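A single structure is presented below for examination.
A protein chain is absent from this complex, but the other protein chains hold their places.
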Amino acid sequence: MTKIAPDSNDEREATDLSRREAVKRFGVAALGVAGGLDGAGVVSPDLRTSLARPPPSRRKRPLVDRVAANPTEIPGPIRRSKPRNHRLRLTTREVRAEIEAGFTFDYMPYNEQVPGPLIRVRQGDRIHLTFENPSESRWPHNVDFHAVYGPGGGSVATTANPGQEKHLAFRTVYPGAFIYHCAVPRLDYHISSGMFGMILVEPPEGLPEVDREFYLGQHEVYTRPSSGEEPHLRFDHERMQREDPAYVLLNGEHRALTPENRGAIQVRTGETARIFFVNGGPNLTSSFHPIGNVWTRVWRDGALASSPERYVQTVSVPPGSCTVAEMEFPVPGQVKLVDHALTRVSRKGMLGLVDVQGEATEDIFEPEPGAP
Amino acid sequence: MTKIAPDSNDEREATDLSRREAVKRFGVAALGVAGGLDGAGVVSPDLRTSLARPPPSRRKRPLVDRVAANPTEIPGPIRRSKPRNHRLRLTTREVRAEIEAGFTFDYMPYNEQVPGPLIRVRQGDRIHLTFENPSESRWPHNVDFHAVYGPGGGSVATTANPGQEKHLAFRTVYPGAFIYHCAVPRLDYHISSGMFGMILVEPPEGLPEVDREFYLGQHEVYTRPSSGEEPHLRFDHERMQREDPAYVLLNGEHRALTPENRGAIQVRTGETARIFFVNGGPNLTSSFHPIGNVWTRVWRDGALASSPERYVQTVSVPPGSCTVAEMEFPVPGQVKLVDHALTRVSRKGMLGLVDVQGEATEDIFEPEPGAP
Partner (left out) sequence: MTKIAPDSNDEREATDLSRREAVKRFGVAALGVAGGLDGAGVVSPDLRTSLARPPPSRRKRPLVDRVAANPTEIPGPIRRSKPRNHRLRLTTREVRAEIEAGFTFDYMPYNEQVPGPLIRVRQGDRIHLTFENPSESRWPHNVDFHAVYGPGGGSVATTANPGQEKHLAFRTVYPGAFIYHCAVPRLDYHISSGMFGMILVEPPEGLPEVDREFYLGQHEVYTRPSSGEEPHLRFDHERMQREDPAYVLLNGEHRALTPENRGAIQVRTGETARIFFVNGGPNLTSSFHPIGNVWTRVWRDGALASSPERYVQTVSVPPGSCTVAEMEFPVPGQVKLVDHALTRVSRKGMLGLVDVQGEATEDIFEPEPGAP
């Protein structure tokens, strides 16, 4: 967090994109009419005009060392038998960070991490949220929780211009693992910039015991090179329009959870683990698979009130949804967590490693048995 | 329905596309062989030659005011304890209508609405269908019901040239919510032009009671501007080939179910509602989500004989499938129905509103609780 990055001027780009797409869709004669197209409508139109753009002088993005969330930073399981109240604070900060060695990107994470902090509560709990959008921000932001009954899942009440702080109180009525994400008008751009996380609402009876829990988030990023010599990637609204990302990421950075970067996840043979997985999208469905392993139990879409499915190789996770999946580790070695749309793995960065330490169990897996 | 639109000449476009795609796939040397590629094969080849193109003089498309189906136009729940016979009439009419304020598109809906009428029967009922393709049509059409055992789901028997009327009788053997759609050789083009709807086959025991039911259909449209000054969008077969639509729509028009257009859906707090949702595609999977709400019960793929899942945030609905999903409304305000592939919402028109009227329930949702 040492340097100040110059304005990358995404607003102008977005307007240009709007115009280019309008030409593609409507032709030149229609341009006048098409002017109102730009990502409108998830908050009300009057809100849009009131959310004035901050003056240029504020537009600076600090450079930070890391945005990848630590997959082991998870509040502990809930053992209460009664609801309680919580205070929760989420802050957005627009920062510049390396998306891949040598190349920076402008993120908008919650609490400076992608995915944002895992919020863990119990069905029936009441949460008092403070949402802060610092004055250094260029954009208005907010939070839409899929765990919340109410307008915009809370996004209308929490929409904050730069320099504002908003409050919201809500009770969690139903259990499950749910995404939260920014939902201002150009929400796809904000989410693709890392603005999503998970709120886990445990059912009254809690979750089955496991030895380890991990927290992972997938999302895709639409980029194009800067015009100059700078090793900085700008947001590409046209690629987003085609749902054709440059990056598909686990925890916000290219191959973040590997030894070369933030390190692999560590487990031991014989342990059980649960993965809390959120797919921010904004657009792609994930085909989430553990290479060299299987989901012993999986709650599709994070729907903890439904029965889990057993021994599922690959679970489809739509954008704006979650999965809760458990694993066992009878065999040592690496497990690789991927989106099985494999071009996203081999060419776009979607890879996380689990390093399984322990004794070989040759009855189950024997790598060099010799010729038969 | 006052003006006559000129021929937009899609047939020539389709042939050109075929040739362009052939060049891309095979190179120039191969063009002779590749001539047979154009969208062949869901009906038999001999049928294709018999389905001659109508003479140019017939090619006029009347302009209509609305194609969006009214989401509340649904036959009532079935309370019978025995099967019965039905007579059903579906008519296709090729019409021109505004897909978005100021821009027209050539639709091919069933009974002039998108999605086509919701057909509601009981498992074991027998339906006698009359399918009419008026002489004003440019194309042959038919109906493939996913609720039907038999060749093409009925599409072979109902294929009608312009000016023809066909009949089909069938019994519904299994329960569920099923799509019906046109299935002539270039069926993706016909469906993208709005030619799909739902047939609901209730199980003998009926469906759980709810206060309201709504009927919604998603589909995507591939367009490009007209060559001239006209504010008319032509069908773009190349974009369809890349599965890259200009529009993703709910009930056939850009943001149809919003106050600015056909109006929002109306409910009151405390009510329960069921949504019958059909995804016409032709190509995209929908990640169907209610912003600020949750699916309390959802029958994935409309499979009413399976157990519903509970408290699902986002349900994946493949093209050519359905979902039946229930909601509760403990909190007043707007619920937004979206495909959570959010670029389709912010930039392509996929949005419907539910206006929930009633008393605030601050225990569940309190928008301005003040600082903690």
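Odds and ends about this structure:
Order as written gives the chain letters A and B; numbering starts at 1 within each chain.
As a convention for this text, a contact is a pair of C-beta atoms (placed from the backbone, for glycine too) under 8 Å apart; a residue touches a chain by one contact, two chains touch by 3 or more.
All values derive from a computational prediction rather than experimental measurement.
The omitted chain makes contact with just one of the residues A:G163, A:P231 or A:G270: A:P231. The chain not shown here is touched by just one of A:E136, A:E165 or A:D244, and that residue is A:D244. Only one residue in the set B:A183, B:L216 or B:L249 touches the chain that does not appear here, and it is B:A183.
By the touch rule set out above, chain A reaches the unshown chain at residues 101-103, 223-231, 233, 242, 244, 246, 255, 258, 285, 287, 289, 291-294, 296, 309-316, 330-331, 333-334, 336, 340-347, 351, 362-372.
With the whole complex as reference, residues 21, 23-30, 33, 37-42, 87, 126, 128, 130, 144, 146, 148-157, 165, 167-171, 173-176, 178-179, 183, 185-188, 191, 240-243, 281-285, 300-306, 316, 318-322 of chain B touch the missing chain.
We adopt the following convention: only the chains that are shown with their structure count from here on.
To fit its Cα atoms onto chain B, chain A must turn through 120 degrees, a value rounded to the nearest 5. Taking each chain's centre as the mean of its C-alpha atoms, chain A lies 31 Å from chain B.
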